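I have a structure here, written as C-alpha cells, and I will follow up with some questions on it.
Left out: one protein chain. Kept in place: all the others.
Let's look at subunit A:
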Amino acid sequence: YRIGHHSTSDDSSAYRSVDEVNYWDKQDHPISRLRHYLLSQGWWDEEQEKAWRKQSRKKVMEAFEQAERKPKPNPNLLFSDVYQEMPSQLRKQQESLARHLQTYGEHYPLEHFDK
C-alpha cells in the first residue's frame, strides 16, 4: 500500500480517505507487524530498535551529504548513449554547445557540474 502521496505535487486526500491511509499506516503496516512479531519471539527489543534507527539515520544522512558534495556529470554526457555510436550531426551539436559555453558559460550553472 502506498502510504505517501504519488509525488511532492500530489495531495492524495483529494482521492482517498485519510482514514484509509491511517489504517494502513497505524494498524496494518506490514513492517510494524513484522516488528511486533520479532518482539514477541524475543528476537528484537526496544534497545536494538533505538540503536538501529539511530545508526540507519546516520548512514542515510552521511550518504546524502556525500552525494550532495559530488558535482553532477560533465554536460558533454548530454549527448552520450543516444545510440551506441555518436552520429556526426550529434557530435557537431556537442561541439557547438562546447563553443557556446566558452562564450556564455557564466549564464549556466557550470559550478555544479564536473569539469
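Side notes on the structure shown:
By our rule, a contact is a pair of C-beta atoms (placed from the backbone, for glycine too) under 8 Å apart; a residue touches a chain by one contact, two chains touch by 3 or more; residues count from 1.
Simple rule for what comes next: contacts and distances are computed from a predicted model.
A chain of this complex does not appear here, and its UniProt-recorded name among "2-oxoisovalerate dehydrogenase subunit beta, mitochondrial", "tRNA-splicing endonuclease subunit Sen2", "Cytochrome c oxidase subunit 3" or "Globin domain-containing protein" is "2-oxoisovalerate dehydrogenase subunit beta, mitochondrial".
Counting the whole complex, the residues of subunit A in touch with the unshown chain are 3-5, 7-12, 14-15, 18, 21, 25-26, 29, 31-32, 34-35, 49, 53, 56-57, 60-61, 64-65, 68, 72-73, 75, 77-79, 82, 87, 89-90, 93, 97, 100-101, 103-104, 107-109, 112.
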